[in-house]
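Note sheet for the following structure.
Complex shown without one protein chain; remaining protein chains in place.
Chain IDs A, B and C follow the sequence of writing; residue 1 opens each chain.
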Amino acid sequence: MLAYTVKRLFTLIPTLLAASILVFLFVHLIPGDPAAILLGDTATPEEIAQLSAEMGFDRPLWIQYFLWLGNVLQGDLGISIFFREPVLAVIGSGAETSILLASMTMFWIILIGLPIGVLSATKHGTWVDQITSSGAMLAASMPTFWLGLYLIMIFSVTLGWFPSSGFPSLSDDGGITNLRYLILPSLTLAAPNAALIVRLVRASMLDVAREDHVRTARAKGLHPARVTIKHVFRNALIAVAAAFGFTFAALISEAVVTETVFSLPGIGRLVVQSILRRDYPVIQGVILVIVVLYMIINLLVDLAYARLDPRVSLK
Amino acid sequence: MTDPLLRLVDLKTHFQTKGVGLFGEKKVLKAVDGVSFDIAQGEVLGLVGESGCGKSTVGRTLTHLEKTTSGQAFFEGREFLSMTPHKFRPLRREIQMIFQDPFASLNPRLKIEQTLGEPLFIHGLCKTWNEARSKIAATLERVGMDPKIMSRHPHEFSGGQRQRIGIARVMILQPKLVIADEAVSALDVSIQAQFLNLIKKLQRDSGMSMLFISHDLGVVRHISDRVAVMLAGKIVEIGDKHQIFEAPQHEYTRKLLNSIPRIAIGKEA
Amino acid sequence: MALLEVENLEIAVSTQRNLLPVVQGVSFTVDENETLGIVGESGCGKSLTSLAIMGLLGTSPVRITGGSIHFDGMNLLALSERERRAIMGNRMAMIFQEPMTSLNPVYRIGDQIVENLRQHQNLSHAAARDRSVELLSLVRIPDPSERIDSFPHQMSGGQRQRVMIAMALSCDPKLLIADEPTTALDVTVQKEVLDLMADLQSRMGTAIVLISHDLGVIAETCDKVAVMYRGKIAEAASTADLFAELLHPYTRGLLNSIPVVDRDVEWLEAIPGRVPTLEETLTGCAFQPRCELATELCACEAPQTTQFKPGHSVQCHFAGQDRS
Partner (left out) sequence: MNTLIFLRDAFAGRKLATAGFLWLCLIVVAAIIAPLVAPFDPLEIDPVGRLTEPGWPNLFGTDHFGRDTFSRAIYGARMTVIIGVGSVLVALFCGGLIGMISAYFTRLGHFLMRAVDVLMAFPALLMALVLITLLERSVVNTVLVIGIVYATTTARILFGMTLKLKGETFIDAAVCSGAGNSSILFRHILPNLLSPLLVQASFIFAFAQLQAAALDFLGLGLPPEVPSWGNMLSEERIYITRAPWLLIYPGMLIVVSVFSMNLVGDALRDSIDPRFKDDIAGV
């Protein structure tokens, strides 16, 4: 297992480097002087000249890349044009919201998605299955922002149960109860993803149920529930785990929208606002952070996968 | 006597498999590890062995489906394993292969006439579809199929019928050497017998040579003139079939023969 | 009373339009310490018969439509699901054709044997594990105390089938159903596995139902044989009687189709044609379209099972007759 982990870590490096090159090139693909782009409209010619020299914009592209990479590795992602603050600090200020939102969403996805998926598979072919699996498909067919708007209208505006927007930090007044700000957003974000998990659990359980070893398990005289959980669901989890990386990608994408709908001060909204503000250093920084994060998640998913399926790690 | 039709000299086919170590060191699987034999004109050589012994890889290497690691093979005196795909193409007509699985060996999207016609056009044996169709019809009749079926798709046929079509695809090119890789293993006994008779008849009528690869010793004895026994990538014993089956020299051959369940028929049992 | 009595078993597969019979009027008995071989080509219904006895047809579109199965005096088809499960894996066990896929890939083999043991016997985990090691050594797995922690993919096909046998025998079953247990194995491994089964049977007195397409395997290992053709038993007798005088033209054709290793045959006497598919409805004898003895009688009227000789039954109007 350790050998496998190290091996996977090593294979991550080239992909990470290639992705960083793409992120680096991003600024250079925008027409215009990169220094002027990074500094914004209000920059003076002196400032532009200074940054150009610092980043080596007059030198060959590959040298620029390594200069930039060197900075990045030291935690220097540049200065935000809009906030006039280091990009890393800007991103850091959104991290709490986004991490909490993602965790709560994952919580819902697992809490809702797995049991309904199992139910749908065990009741295969009945009305329960039809309702749950079509319902899941319907949930996956909704634009998240539309669902969010209606949740706000029903639960915040009409019923007044939850706040409709914003998120004060957990360290502010209210402490842990501030999490109630994230209940609607996390449910919005969870809906389509939980739906995908329902469909996936159902499909892979039905696949596993046809395998020979399940017949062996039944031939042992095991209780059907035990066969379902210990042999069918357990093996179906392998395919589900493999798909969790995709779920996470979808989650990041949809968080951009959800955070905008609920005006949450997270990284997702930061991306959109920075694009609208043409705050290129922030865009570049956020993308880099998300890509690295996404790769780490994928690595964890792979390791979970290897743990679930002994055929992967010990061959 | 002149050269044999096929001469195989110290053939080696090794596969790189991905290792599991920290840096994924490559391991080498020596599927075929130094195999030599001759097949004379009109002769059937049976190649027998258990799963994983490399017998199928020999056949696949001879048809360029696997890359040769080292060794040579001469067809009518010409070395062909080192040929480029382009150079080898004319020889494909002479060296044909029958596959094991009748359900997988026909493209489900193509009509029978398309499958059978393709090699004719590739090798320039026909100019027009009319010409091709008459050849296809004749070949289908030779393998015991109604020529009318040529406008149908593979899914309309049973396993046995598909295998006949597979054989027709091979015979239509009038090859000099046919490699049959477990050609009858997927078939039920009663159908298998029909095929063994058919293949034997086609071989006798056309005078082609054959490399008959199988795990079934009974089948190999029935169809072959000479037999080679393979174990772990190497031939452990090769010789006339009567010698192999009645006076086996190698311990492994004896073990194989002793493992076969036998039926005692009649009152003397 | 015999240990297993199957009478007039009928199995049908339900399609969207109708119910197609796949097993019709199959009857046989198996005594303790006896091996019954059921032989036939693919689609003859032999595997479905074995699954029906074991109770594994379950919720599939294939189901039992008639007849009875008595095991150890109990009418299996009348038992509740719970009572049935108490027998499965316990007094009646089964091994399957595909040793590669019949074990759950994510659990260690020891855990899979322990699971079977603890389902039916009141054992602590440690005791069940000790017993599993014994069972593995019984089926001649080398280093059983180490191999018990292997995953299935770390073993060869033959070893996996031994593990399956160990698991099946873990609760000392009275009846072992083996569905093509050696078909996926090489001949040398097949011999080892068959020898092992025979050895264990002589020690434990287990009755065995052996399903196979290979007449040779059946002839070498079974006390009696039932030859099935398209859902019916064409011919049944003790192994010695059957091969002493083959009564059914299908059995004869089957035997003549097999190329043997001990002598040369120029041309095989193949049975012409093919097995009719399930959708093809037949009046009369199912073998009649391929049979050299067939007359008009065979085309209109299905033959009944007749006792041609004591202990040798056959379903054919012209049983024992030659072409001449």
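The rule we apply is simple: a residue touches a chain if its C-beta (ideal position, glycine included) is under 8 Å from a C-beta of that chain, and two chains touch if they have at least 3 such contacts.
Small disclaimer: the values here were computed from a predicted structure and weren't measured.
Put simply, the missing chain touches A, B once the whole complex is considered. Of A:V118, A:I290 or A:L308, it is A:I290 that touches the chain left out of the display. Among the residues A:M142, A:L179 or A:V312, only A:M142 touches the chain that is left out of the figure.
Against the chain not displayed here, chain B makes contact via residues 60, 63-65, 89, 92-93, 96-97, 99-101, 104-110, 118-119, 122-123, 166, 169, 173. For chain A, the residues touching the absent chain in the complete assembly are 14-15, 18-19, 22, 26, 29-30, 134, 136-138, 140-146, 149-150, 152-153, 157, 195-196, 199, 207, 239, 246, 249-250, 252-254, 256-257, 260, 271-272, 275-276, 283, 287, 290-291, 294-295, 298.
We adopt the following convention: only the chains that are shown with their structure count from here on.
Per-chain Cα centroids separate chain B from chain C by 32 Å. Touching two or more other chains at once is no residue of chain C. Of all residues in chain B, those touching chain C in their complex are 50-51, 158, 160, 188-194, 196-197, 200, 215-219, 221-223, 245, 255-267, 269. Residues 211-213, 215-223, 231, 234-235, 238, 308-311, 314-315 of chain A are the ones that touch chain C when the two sit in their complex. The residues of chain C lying in touch with chain A in their complex are 54, 56, 58, 84-90, 93-94, 96, 98, 101-106, 115-116, 119-120, 151, 153-154, 164, 167.
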